[in-house]
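Left out: one protein chain. Kept in place: all the others.
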Amino acid sequence: MQVTIQLFAGAREAAGADNIAVDIDDDSNYADLAEAVTAACPALAPLVAAGRFAAGDQYVDKSAAVNPAADIALIPPVSGG
Amino acid sequence: MQVTIQLFAGAREAAGADNIAVDIDDDSNYADLAEAVTAACPALAPLVAAGRFAAGDQYVDKSAAVNPAADIALIPPVSGG
Amino acid sequence: MISLTQSPIDTGALLAAAQQPAAGAVVLFLGITREFTDDRQTTQLSYEAHASMAETQLERLEHAARERWPLVECQIVHRLGEVPLAEASVAIVASSPHRADAFEAGRWLIDELKRDVPIWKREHYADGTTEWVHPQSEQSGAR
Partner (left out) sequence: MISLTQSPIDTGALLAAAQQPAAGAVVLFLGITREFTDDRQTTQLSYEAHASMAETQLERLEHAARERWPLVECQIVHRLGEVPLAEASVAIVASSPHRADAFEAGRWLIDELKRDVPIWKREHYADGTTEWVHPQSEQSGAR
């Protein structure tokens, strides 16, 4: 299946794009997604490793199954406040 | 010597006066002063027992010698804030 | 800077003084007149001070806080006279490069103020009675 991941801040800057699309197996979890994103765009490797994924408005576990219907985002380490 | 003590808040209300004058021995300390004030105005006893004396703008120890040249005040328990 | 005032406290001026480029964090504390203590209804408070001593003691606290924490700004204002419901009787502002210091200084200053600064509160209750507040030492100043 194809999944599109929204990118923010330094991740958007590293990829040079607002989002990135990757192909993954139907039964992939977010750890698999992290690998696919890093393979597709090596410049994102550090922020994928340090960051988390969100589906909709919630953080997800690396072991959770990827839901391709959700709005998926890469959330690099945050610095609000 | 005669010493005049400024009174505030509930102490002023209990004594019905802004200050109270008492006669004490020349070598008295503030514990002696507390006794003299309580004897002169029994209504002040609870706030003398719970409070502190100040000379000028500083708290004084009960064991310190009374300085009749200082502005002496009875500081009942405070409730600012 | 410290002050005693008969007027409403200008919190905007306190924040403006604290928001300096060297600071990263500002903490403002306000003590305000609470309507109910247990079941007893307060309509207003009034405050009296041993003014010169209160100023000296507040200055001592400001200096002690500036020695203990790296504060960019530190101001304490206490209002005297009548303070209506929900208005501030005391304001403390502290700013610092990092937030832990501003929080700790603000908390320490209000705790010390309530223990040592010669200011007294008089409750005006809804039933028409008034009462000077002289807390026994260990139950002092839960607010």
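By letter and in written order, the chains are A, B and C; residue numbering begins at 1 in each of them.
In this text, a contact is a pair of C-beta atoms (placed from the backbone, for glycine too) under 8 Å apart; a residue touches a chain by one contact, two chains touch by 3 or more.
No experiment lies behind these values; they were computed from the predicted model shown.
Within the full complex, the chain left out of the display is in contact with A, C.
Interface residues of chain A with the unshown chain, by the touch rule above, are 6, 8-10, 13, 47, 50-51, 54, 56-59, 73, 75-81.
What chain C contributes to its contact with the hidden chain is residues 11-12, 15, 19-36, 85-88, 95, 97-99, 102-103, 106-107, 110, 142-143.
Basically, only the chains that are shown with their structure count from here on.
The chain with its C-alpha centre at the largest distance from the centre of chain C is A. Taking each chain's centre as the mean of its C-alpha atoms, chain B lies 26 Å from chain C.
Chain C has its Cα centroid 48 Å from the Cα centroid of chain A. The multi-chain contact residues of chain B, meaning those touching 2 or more other chains, do not exist; every residue touches at most one other chain.
Of all residues in chain C, none touches 2 or more other chains.
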